[in-house]
Every structure is written in C-alpha cells, then in structure tokens.
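Here the complex is missing one protein chain, while the rest keep their positions.
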Amino acid sequence: MNILITGLITGSMLALLAIGFSLIFGVARIINIAHTAFYMVAAYCIFFLSIRLGLNPFLSMLIAVTLVTVTGLVVYKLVIDPIREHEGAVLIATIALAMFLQEVILQLFTGDYRSIDFMIGGFFTIGGYKIFYQQLLTFGVVLIILLALWFLLMKTRLGLAIRSMAEDREVANLMGMNESRLAMITLAISVALAGITGVVIGPLMVLNPHMWEDPLIIMMAVVVLGGLGSIKGSFVAAFILGFTEALVVFLVPTGAFLKGPVALIIMILVLLIRPEGLFGVAFEEER
Amino acid sequence: MELIIFYFKKLFKILRNEVLVLPSRVVVGIFFIVLLGLPLITQDPYIIRIVILTSIFAIFAASWDLLSGFTGQMNFGHALFFGVGAYSSAILNIHFHLSPWGTVPLGAVVAVLAGLIVGIPCLRLKHTYLALTTLAFPLILLGVIIALPDISGGELGMTGLTRITNSLLGNYYLHVVTFLVLAIIMWKITDSNTGIIFHAIREDELAVKASGINTIFYKLLAFCLSGFFAGIAGGLYAHYMRIAGPSTLELSLSFTVVIYAIFGGAATIYGPIAAVFILFPLLEVFRIWPEYRMMLFAAVVLIILLYMPEGLIHWIRDKIEKECPRCKVRNVATRKTCRICTANLD
Partner (left out) sequence: MKKRTFGWNVMLIACLIMAISLPAWGKTIKIGVIGPMQSLEGRDHWNGATMAADEINAEGGVKVGKVKMKIELIKCDSNEDKNITDAANAMERLITNDRVDLIVGGFRTEAVFPMQDIAMDYKKIFIGCGAATDELCNRVGKDYKRYKYFFRGTPFKSSYLAKTSIMHLIACAGVIKKELDVPIKVALVAEKLSWTEGMVKLIQGYVPKLGYELVGTWQPSARATDVTAELSAIQKSGANVIFTVFSGMVGITFARQAGEFKIPALQVGINVESQKEGFWEATKGMGNYVFTMNTYVRGIEQNELTGPYMESYLKRYQQVPTYTADTYAAIKYALVPSIEAVGSLNADKIVAHLEAREYKVPSGVIKYEKNNEGVYTHDLTWGPGYLTSLGCQWQDGKLVGVWPNNWMPDPKNHPDLKITYKGMVPIKLPPWMKK
C-alpha cells in the first residue's frame, strides 16, 4: 500500500518532467539540461509570490507558470535558436543556462532552505499509512495535466504536427510544416510542464538553488528508459522508476539513500536488453 | 662542431618552413615556451598552483575530446574516470602505502578497466541514449562510495595522501611536463591511423564497418585510452590536493568537462586544452566579484557560444588561417596563394 502510494506520487512527478523533456527532444532534438532548472524557477516564483508578496496561492501558481513559460521562450529566442544547427553548442548552452539560473536564484534568495505552504493542509490515513492532502492534490493535478496533454497531442492539429515532427523531421518539413515555429510552441509546452511540476511539487519540497540536479538525473533516466521522444514510454518509465525508488525505501530502510543509484542501474539493465528504450523507435542508422 | 651547426641549421629551417608559416603553430610554440619558462618570470605559489590545476584539468578535458569529440561517443559521465583514477590512487596510497609514482599509473589502469566496464554495455547504445546512460555511471559509483565509508571515507573523502614532491618547482614541472607529454601523445594518437578511424566512426559508423574495420574494437579502444588519460588526471589531482573525495565524481565535474571541450572546439585535442587554459584562470580572475563568479562564468560561455557555436578555437583558426581548396594544406589568412601548390586561395 505504502509502496503503491509513494510510487504513484513520485512516478507522476517524474512523468510530468520527463514528458516535457521528451517532447522538446523529439521535436527539436534539443537535450535541454536546463529543463529542471525551469522547474526550480517555478517553485521559487511561488515562494516569492505567495510568501513574500502574500498573493493567493492559486493566483501565484498561474503567474508562476506563465512567467516561467515566457522566460523559457525568451531564453530560447536569445541563446538557443541562433545556434540550433550546432548540437554540441546547444547542449552546453543549456548546461550554462542551468548554471546561470541557479546563480540568479542564489543571488535573489540566498542559499538558505525555503519552504512553501501546503495548498491544502492536513492528511488522511489509509491502512495505517498517512497521506497529505497536498500529495493527493499533486497526484490529481498531474493526472489532469497528463490527460490534457494526451488530448492535445492526439486530438488536435497541433498535436498531430508535433507527433509527426517527432516521428520524422525531414518528411514533416517536406510536408510544409514550419519547423522553427513548431519548435517554439513545443518548447513553450515543455517549459510550461516543467513550471507546473515545480508549482505542484514545490510545497512538498525544500527549496534550494541546487534542487534542479537530483530530479534532472532521474528524469533523464526516465526518458532514456522509456525511449527518447516517446511520450508513452516516458509515462510508463516514470512509474517504473517511481515504484523502484519506493520499493528501495520500504524494503531496505537502511539503504534508502541508494534509491537513486538503484533506479539508474535498472535503467542500464533495461537498455542492455533494449538499446532503444522500452517504447523507443529503433532509429534507422542516421546518415 | 660542424654537426651541431648542421643540426642547428636544420632546426632553424624546420622552424622557418614549418612552424613560422602558420600562426596556429607559432601560438602553440609560444605556449610551450611560456609554460616551461613561467617560473623564470614568477614563482608566486598561487599562480603556480593555478597553472598546475589547469594542466591537470587540461589533460582531463583533452581525454574527453579523445573519446567524445573524435568518435562521437558522447560521454556525459566522464567524471567517472577522473574519480576512479583519484580514488584508486588514494586507496593504493593510503591502504597499501604505495608511492605516488606507482599509484598514479595504477589508478589510470583501473580507470581503463572502468572504461571497459562502461564501454562494453554502451556499445549497443547510440547518440543521446549513450550520453544519458553514461551520465548514470559516476552517480552509481557515488552511491557505492557513500555505502562503504570504511574503505572510501564516505562523504569526507580519503585524506592524507602523500604528494609526489613537495617542492614548488618540482610540482610545477612534474605536472606541466606530464601535461605537455600527454597532450602530445593524445594529439599524435588522433593524428595517426587510429585517430582517422575514430573520426570516421563519428562521421559514418556504417561506412567504417562496411570497409571491414572492427568498429567495436576501436570504440572500446577509445573508451580505454580516454579512461587512461582521465585516470592519470584524477590520480595527479588526488595527490596534488592530498584528498580524493566525492566531489571528483559529481555531476558538475562531468558537465564542466563537456563545457570545456565544446567551448574550445571538439575533435581537436588542442581546443579543449585551450579552453581550460582560458576558462579555469578566468574563474580565478572573477574572484574580484566573488558573488557573481559562477554567473559571469556561465554568461561568458553563453555569449561566446552565440558568436562561435563551433567552438572558440575553430572560430579563431578560421579567422587567421585558410585551407587550400586543392591540396587541403592550411595557410595564413593573409596569403593569396597556397604555400605548397600555389593554387589560388579565394
């Protein structure tokens, strides 16, 4: 029971992050190391708006997500777009960007640990296991977002475009799709997803300027495990790793600190058997 | 006597015909001279220390380039080799009381093994999969280190390593000469047939396979060679700092080396080295504004990349030199015709 709940919550958070990361990789072939940095920025935004300025938490949620999305777009236009052709350069640009954001946060809010209020306080008990309402809320929001995303990707023209672009860029381009504009839109969605994650998970976390590093690794593991560019894969892999972590914590209490490495080992083992991830398309030899 | 004069003349001739004709070669020559002659100008321990550490990280960055720049096997977990080198040197030095002259090469050998352990499972992986998977290895090792504090010292690291030598100049020349020698070896490797195959694997693995070359062997070779050099860097670092700690395996180190290499210009060996010699001291210069150090560092990297997405060294080289369209020999940008085949350069 405990394992189920912890696994579900960790998994859903990972899924949100990983899908965003996967989307932008699929469409624009950008490995966005700064993805979780945006998640951190969103969490700090909430902290600033709701605690420093005393705004309504739901209002500040909205503002935070918008703000992060806009920042993401501006940054994309400024530093990523001009060097899109050079894969390596884009890669380290996103690393530098993550470092930059971390330093900005450090200057603005110092390195002290911060916390955000729960949106709904309290907890309830199932079978001797306690669950915060906030965790439940997080889980709910994640499900809604995932559903909305599924709808967007599967039922709209935009979704069709994104999917086809992820499937085969060249053909999509030949069909007259505007690659650059689509990349922009996808990036916006991707960053917004990171922002939403930050906003809903924020209250459960302790905020600090290094909080982007830990989820980054696990998120990448999820994306690779699920297969790059595959939304379904990311979703499934997120829950696999979420449950793995939960299992480690519950079955080996004195080894709880090993949950990250164990998840990574599982990822490597799966990749040994299926080098393209669980749901990844085996890329043709790209030439 | 005449023989000496003969050799001297020959040397002079080589210097004039081969080195002085290309600005990049002149720069490399000056770099060697300055590096070796620096203690004549200043013996400030702080500057000496910075140059030593820069040399160590330059070996590290170049070893990344040997693997990832040349063969295209993106390694996001290069800190693994560095950390393995550092930790195995430390274990040999502390638990087995070996002298640093033995621990550093042995540490490098262990790093080669690490290269194999990582390399073999990664053979099947490509591109981004490979990059993101390699990221995991140092972090797994980090977990192991925290789990075994009796051997590894846990998060406190292993302390009390002996230095290779305690004299200031001894340390300086030891590290700088090691760096220069290793850099030349790496450059020679990439210039050899092996290097050409590495290059070809990155460009088109299928074609290399089709030519009857065992790409698996060469990919593993790249992992091992790269692990070897990075391991030496790690061992030198541990002995110089007299501590091997978990910071040698952290994510930030893996990222930093990627930044160095791509910033300088991948697949050149000298690019990453130049980048380390620019960025590492730059970080020290930024101590003037201690609060904004890292921010400035990130900003510099971002801005330079905007203008030189191929990497700093590629950009500079293209500005000062031109490649002859006919015989592919490089020429000074000011020349109108090629210095070898006299073809028109424009």
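Going in written order, the chains are labelled A and B, and every chain counts its residues from 1.
One rule holds for everything that comes next: a residue touches a chain if its C-beta (ideal position, glycine included) is under 8 Å from a C-beta of that chain, and two chains touch if they have at least 3 such contacts.
As the structure is a prediction and not an experimental result, all values here were calculated from the model.
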Omitted chain - touching chains that are shown: A, B
Touch criterion as defined above, residue of B:100, B:115, B:138 or B:157 at the omitted chain: B:157
Given B:35, B:53, B:164 or B:257, the one touching the chain that is not displayed: B:53
Contact footprint on chain A, counting only the chain that is left out: 2, 6, 10, 106, 110-115, 117-118, 121-123, 128-132, 135, 204-206, 208, 214, 246, 249-250, 253-257, 259-260
Footprint left on chain B by the chain that the document does not show: 44-46, 49-50, 53, 146-147, 149, 153-157, 159-160, 241-243, 245-247, 252, 283-284, 287, 290-291, 293-294
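The definition used in the following text is that only the chains that are shown with their structure count from here on.
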Residue numbers on chain A that touch chain B, as the complex places them: 25, 31, 33, 79, 82-83, 85-86, 88-89, 91-93, 95-97, 99-100, 102-104, 107, 213, 216-217, 220-221, 223-224, 228, 255, 257-258, 260-262, 264-265, 267-268, 271-272, 275-277, 280, 283, 285-287
Touch list for chain B against partner chain A, complex: 121, 124-129, 131-133, 135-136, 139-140, 142-144, 146-147, 204-206, 251-252, 255, 258-259, 262-263, 266, 291-292, 294-295, 297-299, 301-302, 305-306, 309-311
